[in-house]
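Certain chains of the assembly are absent from this excerpt, and the rest are unmoved.
The letters A and B name the chains in turn, as written, and every chain counts its residues from 1.
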Amino acid sequence: MKDNFLCHKLSEGVVEGEVLISQDDICYYLVDPATGNVIESGHDIEGQSVAQKILVFPGGKGSSVVQADGLFQLLMKKNAPKAMVIKNPETVLVTSGIIMEIAMVDKVEEQFYSSIKNGDIVRVDANNGEIAILRRK
Amino acid sequence: MELTQMEQEMLAGKHGEGVALAMKVQVATGEAFGAARMVPITRAHVALSNQDADTWFAEKMAKAGAKCKIAPTVNPGFSLKYFCGHCQSQKAMTAEDVDMMHRTHNVYKQLGAVLTYNCTPYLGSNIPQFKEVIGFSESSATPYVNAVWGARSNRESSLSALCAAITGLVPEYGLLLDENRKGDILVEVQADMDKDFAYQMLGYMGKKIGPGIPVFVGIAKRPTPEALMNLGAQLNTSGAYGMYHIVGVTPEAPTLEAAFGGKEPARKVVITNQDLKEIRDTISHAPGRIDFALFGCPHFSINQIKQVADIVQGQKLAVDLWIMTSANNKYLAERMGLKEILNAAGADIVEETCMDQPCWHFLKGKVGITDSPKLAYYPKKRGINFVIRDLETSVQAALKGEVE
């Protein structure tokens, strides 16, 4: 099974952490800063924490204001994700990531998505455009 | 990215630290999106939020000596004048809440913003020309300026829009390029779009519509500005959209072919009356007794204020009713005699205030009614729930104190 995947840098950074996958778009405002738990009702990772995770999800949603603020609150409480691996980059999420210095990538090789599951430990090297699976759960 | 001599100097700090910081963010953004160069803008709107991230970043800029090259209009925080005199609200706010609004005001004044404190610049204070290149944040604003006015803006965050206002530049990518403005999804609207409220629900279909640029067909009558405001606001509550087309209405969609730029739609979606009804029932709190009514997210137009006044004229409301709007609309409403009518019925106009602000904390645990899903979306977090109905039904409910 392949362990290394190419990707494209959106926001710089090199981090390791545990994978959390969401199929739904994320609005950081509906994530509790104190715990990192998603509190949006009906969201597919409702109740799970994004804190310090390598968060794999399609893209952002919600007002431009609350997206940036939500992420900032998480950051202040040290409950922001370590990195974001996304499919549909848009300016709001990407610039928030850049300004708050959170690693972010997109255009990951498709195989990556069938190779990972929640709890896997991966290393995201945005600077060099690489993701490596370090340990599977 | 290729930067001009001048831009390199800006990045290198020759025009001050603030400009350098803004350029650094913008160049990184440009590189993330494969922009070839920076281009000048002639307008900006900063969706200041009077919340931590935003004020932190603005203060960082101000401390670094930044001034806006392009004076941006700005979103509302909350009105100190209005709320600091109202004891209900005052009790629910902390000293930090009040201090935060002062900080926000001072920093944006220092940066040289046009202090409009209004979230519908595209209806009045800041309207771009066709093909004008601009930097707009505020979720309901970007689709409006792109789709309705035919301007060129990416869906900036308040932070990146502030960078743009400071440098007077934006990286050229995304919706700034003609080829990225063409439709992806054909949305056939079979629902009756007879009220502005129908556009709230249509906008809330983001999950069904999916990512990309929607092209709406089947909308016979030109939507009102309020309808288009609703559409954009809700599209960005239920998803992330910077652009759409309405065939025969928006300037880049004279025909279906033009809207898609000759491409085939990647996806087709049909929206029926049933869809709109279902989504309303999904997101609305259960009907019954209500404690208050709140409107103006986005800020109400003078026409909408008049609609409410016409309904309540000569009657007494059973519950509190507030309308959020710009200071100018409040002024006009006063002069036109609408404020008097509203006040007599027990309603009030709140200027320069966003619903997602601590001034509303006193509503915690209550159930309100509104016509805007966006208004209902965020306060859930604060334990405020909303029944969602069209404007007329909502106002009638406020007269009775309950809704069926």
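Definition applied: contacts are C-beta pairs under 8 Å (C-beta built on N, C-alpha and C of every residue); 3 or more make two chains touch, one makes a residue touch a chain.
If you're wondering where the values come from, they're calculated on a predicted model, not measured in any experiment.
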Please count each kind of protein chain across the complete complex and record the totals against the labels shown. A x2, B x2
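The definition used in the following text is that only the chains that are shown with their structure count from here on.
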Centre to centre, by mean C-alpha position, how many angstrom separate subunit A and subunit B? 26
Residue ranges of subunit B touching subunit A (in the complex, touch as defined): 25, 28-29, 31-33, 47-49, 51-54, 56-57, 75, 137-139, 142, 154-160, 163, 174, 206, 211, 236-240, 242, 356, 374, 377-378, 380-381
In the complex formed with subunit B, which residues of subunit A make contact? 9-12, 25, 29-30, 39, 41, 58-69, 71-73, 76, 88-92, 94-96, 98-100, 104
